[in-house]
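Right, chain A next:
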Amino acid sequence: MTAQGTATVSAGRGEPLVVLSGVQKHFGQLHALKDIDLTVKRGEVVVVIGPSGSGKSTLCRTINRLETIDEGTITLDGKALPQEGKALAALRAEVGMVFQSFNLFAHKTILENVTLGPIKVRGTGRSEAEKRARELLDRVGVGHQAEKYPAQLSGGQQQRVAIARALAMEPKVMLFDEPTSALDPEMIKEVLDVMVDLAEQGMTMIVVTHEMGFARTAAHRVVFMADGAIVEENTPEEFFTNPRSDRAKDFLGKILKH
Partner candidate 1 sequence: MDAVFSNSGEYLMAFGLTIGLFVVSGIASLVLGTLLAVMRVGPVSILNKAAAVYVTLFRNTPLLMIFIFIFIAMPVLGYNFKFVEGVEIAGYNVSAFFFRACLALTLYTSAFVCEAMRSGVNAVPLGQAEAGRAIGLTFAQSMNLVILPQAARAVIPPLTSVLIALAKNTSVAAAFGIAEATATMRSFTNDNADQRIGIFLAFAIGYVVVVEVISLSSYLVERKVKVAR
Partner candidate 2 sequence: MRFIRTKAVVATVGLALSLAACGDAGEDGGEATDVDVAENAADEFEDGTAMKEFAESGKITIGVKYDQPGIGFKGATDDMPVGFDPEIGKILAGSLGIAPEDITWKETISDNREPFLQEGEVDLVIASYSITDERRQIVGQAGPYYVTGQQLLVRADSEIETLEDVAGTEVCSVTGSTSLENIKAEGAKPRGFDTYSECVDQVLSGTVDAMTTDGAILLGYAAENPDELKVVVEPFSEERYGVGYSLDKPEMCQWIVDTLTEAQDNGDWATAFEATLGQSGVETPEPPAMDECPAA
């Protein structure tokens, strides 16, 4: 494993924020996550890549317990993930999540999508929540769409709203589960720009993606997964120019040819 490498790469950043240790997960016969150890520090941007079926999405979803784990521990800011109920809900509020398929609330306007969490979970007043929501929508470039319903927006716009919705909770860490995979090519950039912007402002991010460009420009560290295990982790530059494992070489060989 590359524990030492991790330490080196992460040096200079904050204390550990998300820590997975010895995490195991099975889907029936399939061993989806194999003994995962991963530490993400405050302000760090970690990109998780790997072939499909390698467990990277599952890994991402275990961090806010949308997937339960069989063994091991996950801590957020020093606290173990609660099992169920209100404590778990409170934890999830601390973790922003952006889905591949946006998952905006279809029956609510863009503005309502962004204010729902702050009002219902945080107890923020409506006017304050709306003010903050409009700022966030402006920041991701869809401020003028606030009164529309999700179905009236393009995919790229919807995904930017989803990012704003997550940010409205002022999360400690943002999880991105293949945020651009469901987008038409011309819309990918508008979403990545927002993400790059976010990274530059020091947000802690765990990003599962196939966008190697984003990994190169914005990531502090790349985690390469295959068959449910972390095979290799390194700085983007090292990883892309000088992969150590055969699986990583093979994977990069396939995607970079095109």
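For anyone wondering why these and not others, all candidates are chains of the complex that A comes from, given by their letters.
Note that in this section contacts are C-beta pairs under 8 Å (C-beta built on N, C-alpha and C of every residue); 3 or more make two chains touch, one makes a residue touch a chain; residues count from 1.
Small disclaimer: the values here were computed from a predicted structure and weren't measured.
By the touch definition at the top, chain A has one partner among 1 or 2 in this complex. Which number?
Only one option touches chain A, namely 1.
Sort out for me which residues of chain A touch candidate 1 in the complex.
Checking each residue of chain A against candidate 1 gives 64, 66, 84-86, 89-97, 99, 101, 103-107, 116-117, 120-121, 149, 151, 162, 165-166, 169.
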